[in-house]
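Below you will find the structure I want to go over with you.
In this view, the complex is presented without one of its protein chains, the others remaining in place.
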């Protein structure tokens, strides 16, 4: 049976502020520039998930997209959409795109149905900025 | 000389929270829903300006786009980009798209070079949501 | 109070076939070309509505977008999304973009709250093709 | 019969250089900046036409889009696509977006079928830059 | 000689209906929801092909894009564009995006010029939904 990748696009709007406790105030400004502004700012994030599995020929599907939507709503969108994104996890304490992408992988990787693997989390913060994560060096379930 | 309209697109990322002091907390939640969440959230706003004037045949231009960029940076982007948008003006106290669009018109309408009029402010808050304002019932300089 | 225009974007996927009973089969092929293919074909339609009203300064809104969404779902999307679009109305019997746009205007123009007028129905059939309708010569409620 | 507006999107890729014979070399650089670079540069232009007419209820159409495509190919695209755009017309000697838009109006306004009027020429030079022209003060056939 | 990947984007509009003969009517509704509606519906599909080969330094090309266009028109677009997509192949009997993507790979993989391999078929059904296929477990010619 052919193994294909199924992509699905989600949207959420959130606020954040980049500020590292490991840096002085001046260093925070120097590194994060206007992303360190005190009141915070926000983005319309575009989240594109790519999952991978065998296409069931009788149904023509890798998995039920409605089930994926339910998982993503519960695990990701309900936590991030229309929220201020602050400290997300010990290993990703700053709400950069890199960290948010990493955390979304953590939240999703063990939730997919049997035979389906998370292949890539792609997060666009703006039209100019995005992060791809394939689970490299992640302590959770590995991608194929 | 032909009168043409010149459009220019700008981007800014900002945070906001919709909350009206004229409503109870329950009414705020009922009206603004997740836009009333306490920590705020944010957007990548797309601002499209349309100005109108006569094309100078010797130069082929309505106005110098570089000058427009300088005006918009000083009057609009420096106030909104990477900021938390709160109370903007007495007549537009809630940071809805309608209010932000109205205020951007106020900030720009008297700043354009002689012979050039602001024709439309178009503001996209998300891919699904936008506001157009042509200056109707605005106390400032009228559009043609 | 300032009068502004509020835009909202909806999506629906539908099938159709262009075939006029006033034309012979050969004439149908000559006019509609591959849009006349017997089995039909389909599109991801983008519907952009523009409504117009006074912004309430205390709330910063022209109308509640949630209410607009409910109206559009009930009047438009539930009739067109994931459907085969055939004969829609006596005055718009062929499911061209022009006809669908005209019919959407008819379905919506008398349903908006007091003080809010439908200003424009914009329908994109493909990235190359769209129709704008402002209600000119429509028997229903006029736009301002 | 309802009067609707039909939009159609075309693409062309062309090169140009902004340089006015009415200005000194230094003035050309000051006004047009990198658009005055000697070798020229280029763009993927997006041309969006909006025509207006009555929808024929028996056919559901304002005009045959295939006929519009033939007109635009012959009058516009064959002259501009994959070309270096230099002096286009005496009243629009510099190949700015304003001038190209004006000239496209001139080329098209008298070519449409009876009952159909050109309503707007919209030309995008880049994602940040566009011009709209409705035929104001043009010597050709007026828009409604 | 450097091996690069050349991408090319195509569009087609088609109708379909998801209905599996292996399921009861109720199960079909439960699984495919509104995609099982009896009359069918449709989409503007975006097909993005990625082929891979060595760049000929004298010509600067992996392959002639005009030749690729001819192959794709004959093998894919003439079969799918402005059609109702039903049973496509025994191993892909339901016209899901997964199946259509798999079948497009089958139709194209053995048709490319010597030295050029099909690397990925990417098919977008809507803005929210896409499938990537790299030929894994396909009986045809393997990708590199």
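Just so it is clear, A, B, C, D and E label the chains in written order, and each chain counts residues from 1 on its own.
Keep this in mind: a residue touches a chain if its C-beta (ideal position, glycine included) is under 8 Å from a C-beta of that chain, and two chains touch if they have at least 3 such contacts.
These figures come from a predicted structure and were not determined experimentally.
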Partners of the unshown chain among those that are drawn: A, D, E
Residue ranges of subunit D at the interface with the undisplayed chain: 11, 13-16, 34-35, 37, 39-44, 81-84, 126-127
For subunit E, the residues touching the chain missing from this view: 1-10, 50, 54-55, 57-62, 64-66
Interface residues of subunit A (partner: the chain not displayed): 18, 20, 22-23, 31, 33, 91-99, 101-102, 127-134, 136-138
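Simple rule for what comes next: only the chains that are shown with their structure count from here on.
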Chain whose average C-alpha position is farthest from subunit E's own: B
Interface residue overlap between copies subunit B and subunit C, same or different (over half shared): different
Computed distance of Cα centres, subunit E from subunit D, in Å: 35
Per-residue multi-chain contacts in subunit A, two or more chains: none
Chains grouped in pairs wherever the two touch, ordered by label: A-B, A-E, B-C, B-D, C-D, C-E
